[in-house]
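Of the protein chains in this complex, all but one are displayed in their positions.
Order as written gives the chain letters A and B; numbering starts at 1 within each chain.
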Amino acid sequence: MAKEKNKREKKAGQKLTLGAVILEPGSTRNYHTGAWRVYRPVLDNSKCVSCSNCWKVCPDAAIKRTPEGKFYIDYTYCKGCLLCLNECGVKAIVKEVEVK
Amino acid sequence: MKKVEESSIAVAIGAKLARVQVFPMYPITPSTHIQEQIAEYVNSGELEAELIDVESEHSALSAAVGAVAAGSRTFTATSSQGFALMFEVLPIASGMRLPIVMAVANRALSAPINIWNDHSDSVSARDQGWIQLYVESGQEALDTTIQAFKIAEDKNVLLPVMVNLDGFSLTHVFEEIDEPEQKEVDAFLPAYKPEHFLDVKNPKTFGPIAFPDSYMEFKKQQQDAMIKSLETIKKVNSEFAKKFGRPYGNGLIDTYKMADAKFAIIAMGTVCGTARVVVDELRKKGKKAGLIKLRCLRPFPTEDLLRATKGLKALGVIDRHVSLGFEGPLFADLKAVLNSNLKMAGFIAGLGGRDVSMKHLHKVFSEIEKAKPKGSWLL
Partner (left out) sequence: MDLKEIRIHGRGGQGAVTSSQVLAIAAFFDGKKSQAFPYFGVERTGAPVEAFARISKEKIFLRQHVYEPDFVLVLDSSLVHALDITKGLKKNGLIIINSNKKPLDFGLKGFKVYCLDITKTALEIIGKPFVNIAALGAFAGLSGEVSLDALNKAIGQRFENNARIGELNKKACAKLFEEAQKQK
């Protein structure tokens, strides 16, 4: 039983805290949701007008901006839902089949 | 300092002396005077607290959850339908192990609409992981409000506490109270310093999901903490008694003339006051009557009740709530734990503010003296 419990705690990555508080901040960053993508959206910065539509609709906050203001896609977290592609008014995003 | 004060105000004084830091409020009859008085303290600067005017009781308790998670000592109050609207948040507060203290001015639930006292609001929520204390007088309401923070914030407990006082039957009663000195309360109740709290500089996650492989473990932790809190409640009661000279039984139950009693009533709240007078009358007639005042409904003080009922022939149980379709919840609880040789009868009384009179309680005593006592509704 105790062994079983230890195993479970190990799996959860930490001890069962009071009230289920997670002490390590930003732990969801460890979930690399981009790993199982089928379609890969590709952003062509030469067409992009920086309207930020894609950034607003991305359910995984995987559209990011460089310090210079250029948008890019963070493939570590992009699940390939293609909402960005659908919403892009200037067709700056195209889809490719993921190679894996 | 001794003075005559309304019991609602006594609760507010308790909260003020406890140096409550956040007070989310959504007033509802008959808890209103508690909220008005605390608002007055905040307004006059007597209490340095953040008063949050919210848009519903659900929000009031939600705000309390946030405030305690952020590390503040937090208090709120409600009644009846307001309490019912808070229900969704009750298990969140206890599951997150947040030591909120809430005064409940007990009032019947609609329908029919009724603003008067019974215990149907709080007793309906007895399974939600809140410690539930019931008080008999204005003084006890004040003292218990202070004790509640000490119990809730204890490292071995970390659970929310409800201080239940009978709506109108107690909240609107003026009587003598002794207001403790601030510095004595400060010595009794140090500032709340949680180990983990919401802090932007040191981020943590509160209220995450627990999957089937860990949810039960978290619930077991809560159950263990509830059971452990029995000791804490006793300890806090005796520490309080030592400091302020006012014991409330052992904190969990209070007994009156039980040492040699053969017939007794068990009840919660203001009914106990009237029951004391009835016990005195019966004692004058040579009857071995007694009273058990249940101060703590959850956690359930099984051992203390077993000890208190030793030697007793019969017990009349007063419930100011009925589990519709079954019986009084306290009666059911007691039957589960007490000696099966003890004769017991359950009485449903005082619903929707119906007075529980001396006549009613005399009736209970004469019923339990019978060979086969039968419970009934005290109409």
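We adopt the following convention: contacts are C-beta pairs under 8 Å (C-beta built on N, C-alpha and C of every residue); 3 or more make two chains touch, one makes a residue touch a chain.
Values in this document were obtained by computation on a predicted structure and should not be read as measured data.
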Shown chains that the omitted chain touches within the full complex
B
Considering the whole complex, which of B:58, B:172, B:283 or B:363 touches the chain not shown?
B:172
Listed residues B:54, B:70 or B:115, member touching the removed chain:
B:115
Give me the chain B residues in contact with the hidden chain, please.
2-4, 6, 115-116, 168-170, 172-176, 270-271, 273-274, 276-277, 355-358
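Just so it is clear, only the chains that are shown with their structure count from here on.
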Could you state the distance in Å from the CA-based centre of chain A to that of chain B?
48
Where on chain B is chain A touching in the complex?
95-98, 158, 196, 202-208, 210, 213-214, 217-218, 221
Could you pull out which chain A residues touch chain B in their complex?
5, 8, 11-12, 16-23, 25-27
